[in-house]
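Scroll down for the structure; my scribbles are underneath it.
With one protein chain held back, the other chains of the complex are shown just where they sit.
Note that the chains take the letters A, B and C in the order they are written out, and that residue 1 is the start of every chain.
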Amino acid sequence: MSVLVDDDTRVVVQGITGGEGKFHAQQMMEYGTNVVAGAVPGKGGQEVEGVPVYDTVHEAVEEENADTSVIFVPPAFAGDAVFESLDADLDLAVAITEGIPTQDMARVNKRLSETDTRLIGPNCPGLITPGEAKLGILPGNIFAEGNVGLVSRSGTLTYQVVDSLTNRGIGQTTAIGIGGDPIIGTDFVDALELFEDDPDTDAIVMCGEIGGEDEEEAAAFIDDYVDTPVAGFIAGRTAPPGKRMGHAGAIVSGSGTGTAESKINALNDAGVPVGDTPEEVADHIEEFLA
Amino acid sequence: MSVLVDDDTRVVVQGITGGEGKFHAQQMMEYGTNVVAGAVPGKGGQEVEGVPVYDTVHEAVEEENADTSVIFVPPAFAGDAVFESLDADLDLAVAITEGIPTQDMARVNKRLSETDTRLIGPNCPGLITPGEAKLGILPGNIFAEGNVGLVSRSGTLTYQVVDSLTNRGIGQTTAIGIGGDPIIGTDFVDALELFEDDPDTDAIVMCGEIGGEDEEEAAAFIDDYVDTPVAGFIAGRTAPPGKRMGHAGAIVSGSGTGTAESKINALNDAGVPVGDTPEEVADHIEEFLA
Amino acid sequence: MAMKLHEYQAKQVFADAGIPTPASELASDVDGAVAAAEEIGYPVAIKAQVQVGGRGKAGGIKLVEDEDEAREAADEILGMDLKGYHVDRVLVEEAVDFTNELYVGITMDRGEGKPVAMVSTKGGVNIEEVAEEDPDAIAREHIDPAFGMHPYQARKAVYDAGVDQSIARDVSSVLTTLYQLWDDRDGSDAEINPLMVTSDDEVIAADAVMNIDEDALFRQPELAEMEEEAAGGDELEQKADEYDFDYVRLDGNVGIIGNGAGLVMTTLDLVDHYGGEPANFLDVGGGAKAERIANALDMVFSDDNVDSVVFNIFGGITRGDEVARGINEALEQFDEIPKPVVVRLAGTNWEEGMEILNEDLVTVEQTLEDAVQRAVEYAGEVNE
Partner (left out) sequence: MAMKLHEYQAKQVFADAGIPTPASELASDVDGAVAAAEEIGYPVAIKAQVQVGGRGKAGGIKLVEDEDEAREAADEILGMDLKGYHVDRVLVEEAVDFTNELYVGITMDRGEGKPVAMVSTKGGVNIEEVAEEDPDAIAREHIDPAFGMHPYQARKAVYDAGVDQSIARDVSSVLTTLYQLWDDRDGSDAEINPLMVTSDDEVIAADAVMNIDEDALFRQPELAEMEEEAAGGDELEQKADEYDFDYVRLDGNVGIIGNGAGLVMTTLDLVDHYGGEPANFLDVGGGAKAERIANALDMVFSDDNVDSVVFNIFGGITRGDEVARGINEALEQFDEIPKPVVVRLAGTNWEEGMEILNEDLVTVEQTLEDAVQRAVEYAGEVNE
């Protein structure tokens, strides 16, 4: 089993006629993802890799019963694309786009509270249920079917950890990259809840980084609600205070919260071991599953 | 008993230092309404008729436990005043102000869907539970305690009908003027539901007018959910199609809906007798109660 | 209530916002119209600038090919009476060669309490008729007034309406601008019908409707100025504007004055119920003072069709004594009262009002029913 995505998921790719959209639509289909439609205004009636393109997401839903969208739309238009997907009664929207203006995302965030659609991202690699389907840009070949759920704020760090797991023969139920932007849809708590409720997920990896308080909140949630064992990793232990590092989220304000130390302590207090290296995270998971 | 307002209601008057606000605060108190505070930005610390004035509605709530506001704020600022009251966790806000721009009310309407506060009005006379409290500008002396609930889109028409009832010795549980604007808070259906659930309301008067489809919706609601007998009145039978008459709501578009005929038919179909004159409405109520 | 801009004013507002409109010029005499036509180049349309629908069918719009035709058409249209409105200005406008006519509009859906954007490929005709006969021909997209119209919503409405892909982007852009205008300018309705499509796939607003929420004019000073210019209607309606009354002229002979729209409409209905015919709807509003009451009487007296007047006031914020004072003031200036006035006062201070009223000048009744019946009776007597 898995969370959020499996081989029944019917995907519409927003921006399928663009370079990235086209390439990754192809990659997703090669992996086995059921891409049923593309949506690009002004390109309705075309086909991309055999997939019909519609002018609006609503049409893709009406004509092809799409229930999930993956968004490869340039940042200036991506906020609008997310709104469109939220308005089309989808189950899930995955925004890959990096660099969406924060104020656009604040408005999206407001709309999210009014709809039933779940958003993953933006500025995220997407998610994958190994052997069934992937939504986004993750390199499918490093994943393996298994019983570990993974949630991460960072793309390539996810790959690093997954690689360590897969090399040891530990596969994944689903891996979710929630994205590193200041305002995102699904957060750690949401993902942990999904994995906790998934009978096939026997252990969870949670990769956080400095900045914000999401990891601290996740730790409190784990303490209260999560029985599945969780191993953690926090990137940015050596980041100097007051410096921004890449992700808008990755800033240490200099005060007590948001630092690697506060996050690691919070996780440890919730009974979550935090690895010093990605390999140590894999060690912990191995122990859990032993 | 009564609906929405009684002698426990703790009222803050927004705009209490203005001419109308002051006059009607006084009138309300004379009627017995528990006016606990005023709210006027920049006038905090003053007193009006012995009532303490605060700069914000929130302060009035914190300091005086106000749970209901009555709004006498000029139209240019009234939309903001309504937002403030919705944000202050009140049970009820009553907007008397006439002439609030419709787009301001559309935004208020959106916020209403997000809060638990009930709005009455705007452009309404308010509401009254005879013998207990009145909120707004209704002339208290024409009302009497009793068992008839009244809901109306029009102010003076309400008085006319109440007068007919009171003159026959028929009193009211609560009378609610919901206002004649195109966008209002509490509508006929909401008010009918309250009266239906009130054990002391034995009959209901509903005064509508041409324009919109609220009366038709109310008729459908009565048909499905209301056991309490209802008598109706519809103003504007002789209004020519395409002419606007006063209330923004009172326009007959010329097509099939919104006309007096369609409203009267809908009500009759729901078993609601509609009087040709206000006196005939009182006749019907008298019969119900006989 | 809405303030309606003239076509030429609305087009100016639309053009300023970047919506393509045909070249045009306003003229108030025949020579001016011909000069404008020469400048724009034939063919041109000469269009009466009055606030009535169906101008074309009523002869208020003419397409002309040369100077003679232009002169003839301008001469015919200027000064004509169009459904009761005097035409004193025409818009001389470039005739657009079109292959298709669309409709785009924004209005407030009062049932939903939110704005709605509408697009149809059946433009150029009465859109209300389309709405009734073929409702699916109009694509509707409701707008969340907190967010405003998202770009995808404009596109969705356009594609849902079946607009051709070759112009979909331009039509979406016009719709987006139209919403922005509607929102910024406190519109009640903003419409382009037809939005013409030319043979080289350009879109152009051949007509323009922009109605403004009168309650919001205080924050639209530019448009409030246009209102001065736009003010029209017959003499009585202009007077009502001046006095700031909600007034509607009707066909009967019983003049009606009251406070509150619902009560005034009820008074009209009762006049009808008792066999009379209402001459007007006049709502003095809440809290009217003596002067306003006198103005109301002046208004109704000015209407030659009126044979009797019924004054129905139920005081809430309006006080009976003020009403009585206003009635006395208005009537005491006459040697002979021009038309019989029946007065019914109830509610706040009605007893004081009764004492003040000069019963030599008016007939007093205690109930609404009696007052209306008496006024109908008087009107009938005069007619005999």
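Note that in this section contacts are C-beta pairs under 8 Å (C-beta built on N, C-alpha and C of every residue); 3 or more make two chains touch, one makes a residue touch a chain.
In this text the structure is predicted, and so the values were computed from the model without any measurement.
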Contact set of the excluded chain (shown chains only): A, B, C
Chain not shown: contacting residue from B:22, B:107, B:237 or B:263: B:107
Contact partner of the left-out chain, one of A:6, A:49, A:163 or A:200: A:163
Absent-chain contact - pick from A:95, A:142 or A:204: A:142
Identified contact with the non-displayed chain, of B:56, B:228 or B:265: B:56
Residue ranges of chain C at the interface with the undisplayed chain: 144, 146-147
Footprint left on chain B by the chain that the document does not show: 41-42, 44-45, 55-59, 77, 80-81, 83-84, 87, 107, 111
Touching residues (missing chain, whole complex) on chain A: 20, 75-76, 98-107, 109-111, 125, 137-139, 142, 152-160, 163, 180, 182-183, 207, 209-210, 212-213, 233, 235-240, 243-250, 253-255, 276-279
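In the analysis below, only the chains that are shown with their structure count from here on.
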Chain centre separation in whole Å, for chain C relative to chain A (CA means): 55
Where chain B and chain C are represented by their mean Cα positions, the distance between them in whole Å: 28
Geometric centre distance via CA averages, chain B-chain A, whole Å: 50
Sites on chain C at which at least two other chains make contact: none
